[in-house]
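Note that one protein chain of the assembly has been removed; the remaining protein chains are unaltered in position.
What follows is chain A.
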């Protein structure tokens, strides 16, 4: 089509339409050509095949939209046993308890200074491992953590120690006794037989498989069974080991009820961890709504539910959401927050 200088004003509608149609079809053809060139270039440059995927395996990645399962088709809440290694102390920690562990590990918790002092005051043969052991051990004692729930654990365990036969402790006891083995770094290998004997008359003495240190709790320590205690004495002192007070005499009061909780609690408080204030009585803690406490505490996700509910009792601690995935998230902000080190331009404007 030859180009001419043409005036459009003299043309009637049909001619104009024909022109418009021509222009339109030219444009469409050009666009198609452009696409052809793109494909041609992709093939020649060798990246056309990049689109290829393995159809079979793509099916594995299809989104699932069914009740009761997530988008991967997995049932909810099967991730209770995940673990991770703390970058600070290199210990293996249950993932769901990593944050509380890290808080202490980094020395940021509210009781970290107390823990640190204790560490300083303990025996001289500490190595890194035992230090971190201590910190972890304090999890059990550290009352500002899962405050109310902690007490419930101890009470429940005590319950089992008192009323079960030796060797028959139910699974509600901490399933990983070695993890929370409380010790101040007593290494049985450094003690002579006399020292050991005297030690074993007052202390539990069960040796942690993890750290090889002896438990310094009382002889009624709920973390370990009487059987374990007997075994240790046999091991350390030979078959003529002094006898343990056997489990039947462990009960000093006639019965166990909630009001005795406070009494029991004080007995279970070793080493003067004095974070309990008088207002934090066991009875108030026994209620399911922990948020009533004077010092507003965060509700913690407890992994208790996963350790099997042998001891029964209160079931879900703190009474929250159904799936055991508590993740209580209190948003307690202090009115004045420390500003991050960056200059003030990053303060958000309210």
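Things worth noting here:
Here is the rule we go by: a residue touches a chain if its C-beta (ideal position, glycine included) is under 8 Å from a C-beta of that chain, and two chains touch if they have at least 3 such contacts; residues count from 1.
What we mean here is this: contacts and distances are computed from a predicted model.
According to its UniProt record, the chain left out of view corresponds to "Ubiquitin carboxyl-terminal hydrolase" among "Ubiquitin carboxyl-terminal hydrolase", "Protein YIPF3", "Phosphatidylinositol glycan anchor biosynthesis class U protein" or "Spt4/RpoE2 zinc finger domain-containing protein". Against the chain not shown here, chain A presents residues 1-3, 26, 30, 33-34, 37, 40-41, 43-54, 57-58, 61-63, 65, 70-72, 74, 76-77, 79, 82, 84, 86-88, 93, 95-103, 106, 108-110, 290-291, 296, 298-301, 320-321, 325, 327-335, 337-340, 342-343, 345-346, 348-350.
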